[in-house]
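Of the protein chains in this complex, all but one are displayed in their positions.
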Amino acid sequence: MDDFAIAKQCRDTMYDGDAALQLLDISVEVTATGCAEARFEVRRDMINGHGVCHGGCLFMLADTAFAYACNSYNKVTLAAGASIEFLRAAKLGDQIIAIATERHRGRRSGFYDVVVSNQDGEEIALFRGRSHSTQDPLFT
Amino acid sequence: MDDFAIAKQCRDTMYDGDAALQLLDISVEVTATGCAEARFEVRRDMINGHGVCHGGCLFMLADTAFAYACNSYNKVTLAAGASIEFLRAAKLGDQIIAIATERHRGRRSGFYDVVVSNQDGEEIALFRGRSHSTQDPLFT
Amino acid sequence: MDDFAIAKQCRDTMYDGDAALQLLDISVEVTATGCAEARFEVRRDMINGHGVCHGGCLFMLADTAFAYACNSYNKVTLAAGASIEFLRAAKLGDQIIAIATERHRGRRSGFYDVVVSNQDGEEIALFRGRSHSTQDPLFT
Partner (left out) sequence: MDDFAIAKQCRDTMYDGDAALQLLDISVEVTATGCAEARFEVRRDMINGHGVCHGGCLFMLADTAFAYACNSYNKVTLAAGASIEFLRAAKLGDQIIAIATERHRGRRSGFYDVVVSNQDGEEIALFRGRSHSTQDPLFT
C-alpha cells in the first residue's frame, strides 16, 4: 500500500467507529497524508443562546479534521490539546469546511493547523491542535 | 434584582434559545456571578473512532460552562477564543462536570478557567476561555 | 507614502524607542505590510539551566517579529496574547530567525503566525500572537 492508500484506510477504520460524526452530520476526507477536510451545514440544533452556531460545534468540526489528519500514518494518535480563535459567527444554513494541514510532526507529538471557513470563503475560526501518537497501528 | 438573581435570569434567557444543549443533553447552572457548572453523561453517540469520548464533546461541555459564566452580567458576551488540554480519556457512561470560574474581567474582555472532571473527581481536561462582551443586555 | 513605506516608517518609529531589542541583540525588518522578520544569535547569556537557549528568549524573538508585523499599519497595536510550542532546542551560537505573517486582521484584533527556525532551516518553535489595535497613529 502506498502512503495515500494507507491514509485512506486509516480514515475508513476510524470512520466506522466514530459515532460522534453522525451527531453533527460531519463528512470527512483525508486529502493527503497529514491533511484532511471536514464539513457540515449549520443546523437549527447547533444554534446557541445568541442565535449563532455554537462555538463548540465549530471546534468539533475543526477537531475532526485534525483527528483524521494526524491519524493518517496508521498509528493510533490522540488529541493532546488545542486552541481555537473565533473570527466570525457562523449562521443557520451555512456550509462550513475545516481544512487541516500538518505543521510539524516529531517522533511522538505533532502540530496541525485547521482553518474553518464558510461557503463564501470567509474565515470563521483558526484552530491549532497538538497530537500525541502511540506505536499501536490503527489497522493491520 | 440582586447580582445572583440577574445571573440566574441571564442563564434562563440563554437556555431557552440554546438548541445546542439538547444535542448533548447538557444541563447547566450558574453558581455565582461569573461562575457556572455544566454536566453531561458520555453517551454512545459521543464516542469517537478510538472508543473514547470525542474531545470536541468535552470542549463543548467546557465551552457551555464558560458561556454561562461570562454571560452572567446581563451583557451579551461572546466566546473569542479558547484552549483546552486533554489530560485523561472520558468513557462511555462517565458523568462529566465542567466548572467555570472567572480569572479576570476587564472592560470588554474576560478570562475564565474551566476544569472538566469525571464522577471520581479525576481531571479530564483543563480549558481557558477568552470572552468579548458587548454593551447589549441579554434581557430587559 | 505607499503602504510599504508606511510599514517601514512604523518599524523605524518603534525601533528607536525599543530598548529591549538591544538586550538580546535582535535585528528586525518589516518585509511587507503585516509581515516582519527578527533575528538573533544565541549568546552565552541566553543559556538556561539545561544548557540550551532559554525558551523565553525564543519567545521574545518571535514576539518581536509579531510586534513589528502588527504595527505596520501606523496604528499603535498591542500584544494581547500569544502561544508558543517548542519543537527543538536552540544551541549556543545558533543563528535564529523568526518570520511573522498575518493570518487575520479584523477591525481591532489580528492574528499572526510566527515560525522560528535555525540556520539549517530546522523549525525551533511555532508561535501564534493575537493583537489589539488602537486608533492612535504610531507616527504623524
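Here the chain labels run A, B and C in written order, and each chain numbers its own residues starting at 1.
The working rule: a residue touches a chain if its C-beta (ideal position, glycine included) is under 8 Å from a C-beta of that chain, and two chains touch if they have at least 3 such contacts.
Computed from a prediction, not measured in an experiment: that's the story for all the values here.
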| item | value |
| --- | --- |
| Missing-partner contacts on subunit A, residue numbers | 80-81, 83, 109, 130 |
| Residues in subunit C touching the chain absent from view | 13-20, 22-24, 44-51, 54-57, 59-61, 63-64, 67, 71, 76, 78-86 |
| In subunit B, positions touching the absent partner | 83, 85, 87, 103-104, 106, 111, 113, 123, 126, 128, 130 |
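What we mean here is this: only the chains that are shown with their structure count from here on.
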| item | value |
| --- | --- |
| Computed distance of Cα centres, subunit C from subunit B, in Å | 34 |
| Centre-to-centre distance between subunit B and subunit A (centres being mean Cα positions), rounded to whole Å | 21 |
| Distance between chain centroids, defined by C-alpha means - subunit A, subunit C (Å) | 29 |
| In subunit A, residues with contacts to at least two other chains | 83, 85 |
